[in-house]
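Data block below; observations after.
Heads up, this is only part of the complex; the chains shown haven't been moved.
Per-chain numbering from 1; labels A, B and C assigned in written order.
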Amino acid sequence: MKSIVRLARGVMSRNWRRVLLGGLSIAVFIGAWQAYSWYLNANDYGYAAYIPYPGEVAEAFLDSFVTTDATGLLMMDHIFASLKRIFLGFTLAFVIALPAGLLMGSYQTSEGLGMPIVEIFRPIPPLAWIPIFLVVLGHLWGPVAIVFFGIFFPILFNVMLGVKRVDPILIDAAKTLGAGRQHIFFKVVLPFTTPYLMTGIKVGLGIGWMCIVAAEMVGQYGGGVGYYIWAMNEFSLYDYVFAGIAVIAILGILTTGVAGQIERRLYIWMGMK
Amino acid sequence: MDGDEVNIRMENLLKVFKEDTREIVALKGFSLDVVDGELVCLLGPSGCGKTTVLRIAAGLETKSGGHVSVSGEEVSGAGPNRGVVFQEFALFPWRTVRKNIEFGLEIKKMSADEREAISSKYIDLVNLEGFENVHPQKLSGGMKQRVGIARALANDPAVLLMDEPFGALDAQTRNLMQKELLRIWSATKKTVLFVTHSVDEAVFLADRIVVMTARPGMVKKIISVALPRPRERTSADFITIRSEVLQVLEAEFKKTMMREMSDGGVEHKA
Amino acid sequence: YVVLDSNDGDGATNVVYYTVVPPASMKGALAAGQIDGYIAWEPFVSDSVVGGVGKVLEWSEEIAPNHPCCVVAVHNPFVSDQEGQELAARFMRAHMDATDWINAAMADKESAEYDLLKNISVEFTMRNESVVEEALQHMQFRYVMDDQFSTALENFTGMYMDIGVVDEEKIAGGGYENVTDFIDHYVNESYLGLATSVEPSDTILNPDSAIRLGFLLGDIHQLAQAVASSTDVLVNGKSMFEDYGLNVENAIGAPFANGGAVMDAFAGGYVDIGYLGSPPAILKHLNAEIDTTIVAQANSEGSAIVVEAGSGITSLEGLAGKTVATPGESSIQFLLLKMALQWEGMELKIKT
């Protein structure tokens, strides 16, 4: 009993400490922001409007969810538009990169054939394709293709890495237990590669977010949070620009959070945590 | 033992590894017969080819010359009639204890019920009741190797090939596992070819101890251990045989040392 | 710092440096001292003037009186059949009515129509009333395409040929004898003609396939489109488009960022009729062979060179060695700035 109390106290104090430090740091951050806005306004800087007060941003944030904007959409519509693109791009990347990575990791011939193409496309920032994809692939598949290019390579490379790192002794063990090529592939290589795949997915989703925002800012595909930021900037509604940025930050946190959760569950299920 | 049937037959094995420009002759003229139900220990200086012998018998390594047969069949590739236990345990980390043990049975397309019956039997045999659904990461080294042994046995192989299976364990756990192995061996009556670095272990376990020469490896001497089991490490007979083996080994060890010094002293990476 | 801003300090007396800044950011960049001036269209000019940040150095009518600016273009495949031509004619009629209505409203600043015009403008540009009122003063809303219009477009084409982004081959490759011939073919007044006989209709001609309209975000030059879409202008509660039996909707992607984006949308096949600046309409048609025709003017003039309100710059010479933001080399504003400086014997160079 006594020790439980002590434990509870220990955990509490550790959490308290973290909450306190976190709160302090966020308070300082918001305070600094408020002060900077105030300073710009008080001294009549012509660009004071570009740094709205935190309070204004909070208001704009809430408003964007209940009032339609100049494009006739609610924030939720923009969010769904962006999510749809991410989802399609991710699915496409996953469906192609996973088998490609497994193949290129397993066979030197596939690697020899695939790598030159990969090496041509990989260093090209996906956004460079915007002008072309917008027209050739259209307003749905254009941005999806850009997201695809952002997510594809991290998944591909991580899966390849995973396949190459498969502990040869595990393959030996499987062989001595009677496993053939197919068994080895499905029962050893694939499970071994899963954590690498998850890493690829996490990295890829981060880049995917970056791509979709930029794609929506540069090309106009109809809605999307990136488009929202661009449009609000065109209208000089900077509190709404910041609200859009906040929405992206929150969505980014949620996406990687969900990926992290899935990863954790998977690891627990696979006995790796 | 002479009247018994030979189970593992290795004749005049040759193994040459090609490494860039160099050719390493790991085995040359290695011959050994292991009789059905026998427990033979393979001893020899580091790098003499013990692992290579085992891997060729397992079918995990091709031979450059000679013949190997197990239960009368020429070995060509790995197969479930030879169970292998690895020093590194080689458990599938994403599978539970039970699922590891059932790996070979899954490949045989056995039904879930049959699999469970067999895996339960071997879980009992290696004393892992209660750990069926635990993943390897949660187990101690000794427990991991029990899983390794159970997994190899679950396929009901004719022979067990064990490559320093207790090498990664601490001294006490090692002693315990030796006793466990003998218990399991006498319960299953498998033919066992057991590689070790430890003279003590070999004398404690083996029907016969095969001491190999330094590279290229061949059989230097075969010492029969006629002591009754369980053996006492502190008994006089035990110590006599131990000393005999040590002396044979010492000579080969010195050869290895000399060569390594002349090679530039770098042994192999740790 | 000298090393970083390599071409900032050479202090040539006849060189003006330009950067490319999205117009929405120009006012702020000027206020923050990132640039010394900019050239942009309305309402980005009045934004600064009303906001007290900038003052106009030169209006575009001073540089090139009556210069054409935005136009209405159609995707040729859209007007390839009878129905498309009928729709385009009706659209033209709405465009003309809206333009006439704007001009009438502007003529009487006390009228209720003027108040309504201001409201529509405020909603369309998301600017406040004073910015809108100021902006409306400095452009001509017109649809007629006269000789002066054609000559100006020839002139723009020529300037692009001068800087090497359009070559003779493209003109010849399009089957044109020369620039004049090209503009003659590219500009088609016939829809304006057809429009004169269009009557209001009680039934929608294209109920199932709306005309997909492209236009720029908040560009007050394209106000006619906003007026024709508004249901507050006519007494019968219909929009002008509806009144002429048209089903018009914003194309996917609209409102667009710039004229290039509208042209890309034509190429991609998801805009039927679009409002855009004349230079991108010419450039992209020639270079990317985008199958379009200019069918009406939307406005002329309406751009200006703006400098910091408190600066001592009072003439183009005052810009020597300074940095002026433009919307990009393919914009009409860039051409206007280049022209203005050329007449002063000055040069325009990019700032890197």
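Quick note on the criterion: a residue touches a chain if its C-beta (ideal position, glycine included) is under 8 Å from a C-beta of that chain, and two chains touch if they have at least 3 such contacts.
It should be emphasised that the depicted structure is a prediction, and the values quoted were computed from it without experimental measurement.
Although the view holds one copy of each protein chain type, the assembly as a whole is A x2, B x2, C x1.
Keep in mind that, in the parts below, only the chains that are shown with their structure count from here on.
With centres taken as mean C-alpha coordinates, the chain found closest to the middle of all protein C-alpha atoms is A.
Chain geometry summary: the mean Cα position of subunit A and that of subunit C are 38 Å apart.
Subunit A and subunit B have CA centres that are 49 Å apart.
Averaging C-alpha coordinates per chain places the centre of subunit B 84 Å away from that of subunit C. Contacts with at least two other chains are made by no residue of subunit C.
Shared interface positions of subunit B, i.e. residues touching 2 or more other chains, are not present.
Per the touch definition, subunit C reaches subunit A in the complex via residues 22, 24-25, 27-32, 47, 51-53, 123, 125-127, 217-218, 252-257, 261, 264, 267-268, 270. The touching residues of subunit A, counted against subunit B in their complex, run 167, 169-170, 172-180, 183, 187-188, 191-192, 194, 270-272. Those residues of subunit A that touch subunit C in the shared complex are 45-47, 49-50, 70-71, 131, 134-136, 138-139, 218-222, 230-231, 233-237.
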